[in-house]
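To keep things clear, I will list the structure first and then write my remarks on it.
Removed: one protein chain of the complex. Kept in place: all other protein chains.
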Amino acid sequence: MSTFIEKQEAIIEDFELFDDWMEKYEMIIDLGKEIRSIPENKRSDDQLIHGCQSRVWLRTEYKESAMYFFADSDAIITKGIIALLIKVFDGEKPETIVKEDLFFIKQIGLQEHLSPTRANGLVGMVKRMKMEALKHV
Amino acid sequence: MSTFIEKQEAIIEDFELFDDWMEKYEMIIDLGKEIRSIPENKRSDDQLIHGCQSRVWLRTEYKESAMYFFADSDAIITKGIIALLIKVFDGEKPETIVKEDLFFIKQIGLQEHLSPTRANGLVGMVKRMKMEALKHV
Amino acid sequence: MNQTPDYIQELRSKFPILKTEVHGKALVYFDNAATTQKPLEVIERVQSYYNSENANIHRGVHHLSQVATQDYEDARKLIQNYIGAGKESEIIFTKGTTDSINLVASSFGGLLQEDDEILISAMEHHSNIVPWQLIARKNKLTLKVIPINRNGELDMETFETMVSEKTKIISITHISNTLGTINPIKDIIKKAHSFGAKVLIDGAQSIQHGKINVSDLDCDFFVFSGHKIFGPTGIGVLYGKEELLELMPPYQGGGDMIKRVSFKETTFNELPFKFEAGTPNIVGGIALGTAIKFLKSIDTKQAFSYEKRLLNYAEEELKKIDEMTLIGTAAEKTSLVSFNVGKIHPFDIGTLLDKQGIAVRTGHHCTQPLMDFFNIPGTLRASFAFYNTIEEVDVFINALKRSLSILK
Partner (left out) sequence: MNQTPDYIQELRSKFPILKTEVHGKALVYFDNAATTQKPLEVIERVQSYYNSENANIHRGVHHLSQVATQDYEDARKLIQNYIGAGKESEIIFTKGTTDSINLVASSFGGLLQEDDEILISAMEHHSNIVPWQLIARKNKLTLKVIPINRNGELDMETFETMVSEKTKIISITHISNTLGTINPIKDIIKKAHSFGAKVLIDGAQSIQHGKINVSDLDCDFFVFSGHKIFGPTGIGVLYGKEELLELMPPYQGGGDMIKRVSFKETTFNELPFKFEAGTPNIVGGIALGTAIKFLKSIDTKQAFSYEKRLLNYAEEELKKIDEMTLIGTAAEKTSLVSFNVGKIHPFDIGTLLDKQGIAVRTGHHCTQPLMDFFNIPGTLRASFAFYNTIEEVDVFINALKRSLSILK
């Protein structure tokens, strides 16, 4: 299994294949289709992450010292972005999630999703994922 | 007796004698010393003109179809400026005071005293003088 | 032939930002309902103010202060004249539309009594809802909402039945920032006045798209923001009829709004200063004056009617797209289009449009009750100013199609 750093580096490499922003987003969208999602009837308000223009639901599981995430969104780009995060965080120890640097976001040019703009809630998602992990540290 | 226009032109000529602002203001101050003033014990609140940083009292008399003014201020430059106005307005018919243009103010460079700055109330003084005149039109 | 006329190209050249590139693409700025761009002369006016006349105003005897005061008060006159107000003292400088409405809601609304009624409409911006909710709760007033139909037009029949002697103020937007609907404010004002009710017109979206004359309209209050009329941020206007402003207690206390302060008793200054506590946004006021001058220097009639052409063209092209739902299809509309495509989230489209250089707004546009009414999470809104071109609409439509091909 690859390390936390290796997983991020793999994503960076994947993104380097494309020059065009539209293609990068196509990839993000495709990623979103792959994740374990949360069916509409299983979504609950306490899973909702505030601060996004689109709605984001996040559910976590803690199993054998590792964290696992289920997520969904009514916007497919948002869902793709969570998928990226899950790709990196899934199966990691809570400590890693809380402490380690998420350098890939800037490198692949998604830093705008980190801006304090309340339209896109990457900041909120990362924060929630770290908070969930913190419960098990 | 000189006309309303001639009086203004005379003032403009007087001011042309000086290049230096300080000298012009010396003249203004001297003018202020010449006018019929209102002794402190004769000043009343209804004579007060609002909108000046310094306090200005104005009293008017209407005699034989002409207006006459008495004024005072606790600032001697302000008093000098009123003196200039009185020099032009004194003895004029109410109609003239209400209607005619006060072109000399700009010409001698006192237009700053016309600015809406509430520190210097030339605007307030002219307005009050015209309003007093209006009562007799 | 559908081509941008030369006079528009010339106007456009006065806005430096429009030459910017975004993500390597020429910027297409279709977010004008959120804020407008500034012509060079406004930008230069701000600069020249700071470079050669910056001073605090109204009480200084020194030269800079007098110049700044004169310019600030000249700006007030320009605005008075531009919107056809009777007196300078009826023009209050505020921070913006929101500040203006809060002032009236608090100060005029504060005079109202239990069971008095306030009317707003279902298409109001949050800034014309929340201030009234706050004062209604405080003073036990009743807040009623004029309904709208599916086209996004006011239900005027119901409105007629809602006004009564109990109605004290109707606060309504001239143009909806989400739907583009132009409301029949003249009728509303007449009806309101027949019951003795006052009317506040939220002109945030109308002042930049047409000629306003508050005396003709006979509205009691008219409010707008500088940043939406090619002026600076942080400045806005409240026009109010003198007799009402006289009646209203001051909103904020501080420097400039007083006649005389003592610990025993404080008396307030005359209008407009009674409502302008503290050092104002001096450069904001002056440069808003410059924006108004700019508007007076151009052929606005031509410019505004060109905006309609942009609207018609954009709507036509949008309607050709599959699963397109236009939100806001009123008979009377200003130059903005709000829409959704199928079940695609507006955020997704907006994100992909941005990558193609196109700035549109997505979301609820600060009109959540309207989103609830249409039962949608948000819309995608493209809003045009006269400096936008027909070619930009083409770029936008193509980019939209490309985005949809990815998202579907």
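A, B and C label the chains in the order they appear, each numbered from 1.
Just so we're on the same page, contacts are C-beta pairs under 8 Å (C-beta built on N, C-alpha and C of every residue); 3 or more make two chains touch, one makes a residue touch a chain.
Every value quoted in this text rests on a predicted model; they were computed, and no experiment measured them.
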{"item": "Chains shown that the absent chain touches, full complex", "value": "A, B, C"}
{"item": "Of C:62, C:87 or C:319, the residue in touch with the unshown chain", "value": "C:62"}
{"item": "Omitted-chain contact residue, chosen from C:347, C:374 or C:396", "value": "C:347"}
{"item": "Interface with the undisplayed chain - residues on subunit C", "value": "16-17, 20, 22-23, 27, 29, 31, 34-35, 37-38, 42-43, 46-47, 50-56, 59-65, 95-99, 101-102, 105, 125-127, 129-134, 143, 145, 225, 227, 232-235, 250, 252-258, 260-263, 266, 277-284, 347, 350-351, 353-354, 358-363, 366, 368-369, 372"}
{"item": "Subunit A residues that touch the omitted chain in the full complex", "value": "50, 53, 112, 115-120"}
{"item": "Touching residues (missing chain, whole complex) on subunit B", "value": "21-22, 25-26, 29, 53-55, 74-78, 119-120"}
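Definition applied: only the chains that are shown with their structure count from here on.
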{"item": "Separation of subunit A from subunit C, taking each centre as the mean of its C-alpha atoms, in whole Å", "value": "38"}
{"item": "Rounded Å distance, subunit B centre to subunit C centre (Cα mean)", "value": "45"}
{"item": "Chain centre separation in whole Å, for subunit B relative to subunit A (CA means)", "value": "77"}
{"item": "Multi-partner residues of subunit A (each touching 2 or more other chains)", "value": "none"}
{"item": "Multi-chain contact residues (two or more partners), subunit C", "value": "none"}
